[in-house]
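Yeah, one chain of the complex is gone here, protein chain that is, but the others are all in their spots.
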Amino acid sequence: MGGLTKQYVLTRFFMFVLTIWIGATAVFLIPRLAPGDPVTSMVMRMTEREGRVENAQELIAAWKERFGLNDPLYIQYFRYLGNLVRFDFGYSLANFPTTAWEMVRPALPWSVRLLAVALIFSFAIGNTVGALMGWRKTPSWLQNILPLSLTFTSIPYFMFGILLLYFIAFQLHLLPASGGYSRDVTPGWNLPYIRSVITYSILPLVSIVLTSMGGWALGMRGLMVGVNNEDYFLLAQAKGLSPARVFFRYGVRNAILPSLTALALGMGGLISGSMLVEYIFAYPGTGYTLYRAIITQDYTVMQTICNLMILITATSVFLLDLLYPLIDPRITFRRSQM
Amino acid sequence: MIHRINETPKILEVKDLSVHYFTSRGAVIAANSVNFYLRQGEIMGLVGESGCGKTTVAMAILQMVQSPGKITHGEIWVDGEELNSLSERELRQLRWRKLALVPQGAMNSLNPVLKIKEQMGDAILAHERQLGRATLKQRILQLLDDVGLPARVYEMFPHELSGGMKQRVCIAMAIALNPPVIIADEPTSALDVVVQRVVAQTLLDVKKRLGVSMLMIGHDMGLQAQMVDRVAVMYAGNLVEVGPVEAIFEEPLHPYTQLLIESIPSIDERKPLKVTEGLTHDLRNPPPGCIFQFRCPYVTDECRAGRPPLEEIAPDHFVACFKVKSARLA
Amino acid sequence: MVRRSVSRYNPEWLNKKLVIGGSMILVVVLIGLVGPLFWNTDLAYVGSSPRSLPPIWALKGNIAHPLGTENMGRDMLAQLIVGTPSSLKVGLIAASIGLGVGLVLGSLAGYMGGKVDNIIRTLADSATTIPSLAVLVVIAAHVRMQDTTVMALILALFAWPHPTRIVRAQVLTLRERGYVRMAILSGANAFEVMFIEMLPNMLPWLAASYTGGISGAILGATGLEVLGLGPARVPSLGLIINQATGASALMRGLYWWWMPPILILMIIFTGFFLITMGLDEIANPRLRGVKA
Partner (left out) sequence: MATPILQIKNATKTFGGGFLDSAPPLVALDRFNLEIHESPARITTIAGESGSGKTTLANAILGFMPLTEGHILYKGQDIGQMDRRGRLAYRKEVQAIFQDPYEVYNPFFRVQHIFDMAMRHFPMARTKKEARALIEDALKLVGLRGDEILEKHPHQLSGGQRQRVMVARAYMLQPRLIVADEPVSAVDASLRAMILDIMLRLRDEHGISFLYITHDLSTAYQIGDEMVILFQGVVAERGHTVDIIEHPKHPYVQELIASIPAPNPKHKWDTDIKLPPEDATRLQRVYGCRFYARCPMRMDRCKTEPPPLYSVGDNGHEASCFLYEAGTPR
């Protein structure tokens, strides 16, 4: 029977925990596997940038002490995991008394909002375009226009962002270039503020949507072409159903299923890509915070953002997995019913 | 042989139908000037080996030949209407109401993500929009009962059914609008022999009760013998013989029909195998003359020069062979 | 002994997208190969040239620096000639490691099944969902990168899950194929089955995964460079963009600074994208003949 079985939920939950664990472990372990320790290399970097750092050796020792870097690796590791579970990310290095979480928290809603809207738009537009491209009955004038929407598919989000920034914001002055909202409005539930937030988000949004929807469209086209040849699709036509009904109920309804799995996989890439877009547009989300952390060598803030991104991805994948069986009755179908 | 003029009206007529598949290496003639008719209330079998064009003919009748295939010539008359000349919209309204399909391969003919009730309901509602919910449910339950399926199938998904049950759902769906003609495209292929019998008998039962006419595509001669009234034999895109089932099995006239009948393994007596060999031609370059000339043991110069037409040599019995024709004349 | 004839049997290898994409990549490769023969690459370093010269077609353009210079006195043409091959190199190294690891893990998983398969599949599945750039940033911030090779190694950490999944899926389907069984019946061992029977039939998939991997790695590398986390001493396309944005080149209209590297990167990505699509069409014939 369709629906959620305990087995299925448990397996998916295991994957959820595992993804977070692998990501967090990579973030912890790999810098430590490299020759030298994080603190020393960070100080060396500072030396590289600023020419000279006063009392470099003492600084290194003090930092090592503060981070417990003198403990054996496994103790550091378990302490790290323990803190992670308690959502304790430690103090910001650049702004000491502030915690890393306090540094990141204000940026989160901006990023999540931007991401969610971008995802909805690119998924909806991309799949519609792709489904129409893969459908035999699509009028030929539309068939000829649709591929145009794939133009920007291969270009990375942020590079397209730079072009938009230059032409639309700096050359044509149509839209604001950077930031999250105009300095002239007061944040809160007032119309000018909301309008400003929307205006400022248009360019980052457009760069993500225009460059990512082509991927969905291509995937959907392939799936739709496959469905076109399925016996049930042909039978639906033979039944004399209206083209719209055949298209949605026997075409899109089936072809969208693998796209949903790809949605889960695409989350990580989307989050990664949007971070650079935020940097380009100085959009006050986590991507921009990350960039500021890189400039100020704020190691803990970087780690915090990274772990949060992993958490967000894993959570959305998990939620999607839970949703999936409700859409595809076969997914938790057990062998005993064969 | 019974020489009796059959006056039963023709419900389906295929006139001079040609279907070509346009490939990069030339056009493949999948069906070449195919002519036959189906009388009201009869089951006609359309048989031949794989790739002979029998499924293409079925798809052409349904006006569902897929690209790169194309109907290049011919007329298809169903219950007084010519299908090739209909608009897409008119065709849609006619489909299923006059011409239903029991598809090949029971496995994939049902949409895996829709419940049986939705798929059957779709077919009915597409043609009877104003139908109430309760009436619709009653209709579907009745149809399921008609093909011997329990009522719980109504709420089930296709993957919860066995192959035979799925195919019976397809039959129930085909009779939903009481169409005059049903095309059954290898309806029992890929089913186990016992299930095959159950499905075949369901079809026969439905036909008997509703008086529907049926065109049954197939390659299993045993099944044809059990089910059909007349048989049309197809070879490489051409009809070579059409006749009453008893005549075809007892006294096949065309050399290819003879070959088909002889190669059926018997379950009644153990006898030596009859082995024949022959070349088939390239479908892109059919030879001038008879299509069967390379495999025919009786081939003459006449066969190589011109193609024998399909001619009626007894009521409802047609053969395309010079040898048969001259034997009859003599 | 064993004769292969892909070219004759599969004319679809001459896919249009494949050819166009391939030519685009070839042009970019030539910049790095032929460029140093005609242009002094020493000009790619700080102070080698006058500062902030516009390109030759602009009002104050200079034949000595046809694409102009930036505000630290680096010649743009020289920077592109040095930076372009290094970007390609990163992608190539990372994707090759990824493909190698993927071949080993994928065939292990597909062949051995059971626990080995479970572990490898689960690892690869979770690794694909991890937002790679976020993790890369943290790693890159801590690893001192002198040259592009180290960066390629780090990027390789995210280059293996995709090939692993592809190879595993392929081995699982091919394992049931009649011809693989025929080879086993003919006494072939696992090695021969993998490399003689299966590998040729996986080629389009592997190639698509490989080109996809290359552009993925270049994307990652460029991303890190743009954020200022790449090797700081060697010119690279991402680093040029980083320096340009850092110097507000966009606002100041110094388009010759940031635009050329972006254009080259766009050619690279579009080229690899077309190649990947072409290869996909070869691998999945049913995509062919559909407009795109």
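Which chain is which? They are A, B and C, in the order written, and residues in each are numbered from 1.
Note that in this section a contact is a pair of C-beta atoms (placed from the backbone, for glycine too) under 8 Å apart; a residue touches a chain by one contact, two chains touch by 3 or more.
All of these numbers come straight from a predicted model, not from anything done at the bench.
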Contacting the left-out chain in the complete assembly, out of B:Glu7, B:Glu88, B:Asp268 or B:Asp301: B:Asp268
Candidate in contact with the missing chain, chosen from B:Val198, B:Cys303 or B:Cys321: B:Val198
Residue of A:Thr5, A:Ser178 or A:Thr261 in touch with the missing chain, whole complex considered: A:Thr5
Residues of subunit B in contact with the chain not shown: 49-50, 148, 161-162, 164-165, 192-198, 200-201, 204, 219-223, 225-227, 245-246, 249, 259-261, 263-268, 270-271, 273-277, 280
Absent-chain interface as seen on subunit C, which is shown: 1-6, 9, 177-179, 181-189, 197, 200-201
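What we mean here is this: only the chains that are shown with their structure count from here on.
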Chain-level touch network, classified as line, ring, star, complete or other: line
Highest-count interface - the chain pair sharing the most C-beta contacts: A-C
Rounded Å distance between subunit B and subunit C, as computed from the means of their C-alpha atoms: 53
Sequence positions of subunit B contacting 2 or more other chains: none
Shared-contact residues (touching 2 or more other chains) in subunit C: none
Subunit C-touching residues of subunit A, taken from the complex the two chains share: 15, 18-19, 22-23, 26-27, 30-31, 34, 36, 38, 41-42, 44-45, 48, 133-134, 143-144, 146-147, 150, 153-156, 158-159, 162-163, 165-166, 170, 177, 218, 221-222, 225-226, 229, 264-265, 267-269, 271-273, 275-276, 279-280, 290-291, 294-295, 297, 299, 302-303, 305-306, 309-310, 313-314, 317
Of all residues in subunit C, those that touch subunit A in their complex: 122-123, 125-135, 137-139, 141-144, 154, 157, 215, 219, 222-223, 226-229, 232, 241, 245, 250-251, 253, 255, 258, 262, 265-266, 269-270, 272-274, 277, 280, 284, 286-287, 290-292
Footprint of subunit B on subunit A - complex, ascending: 1-2, 136, 229-232, 234-242, 245, 249-250, 253-254, 257, 327-330, 333, 337
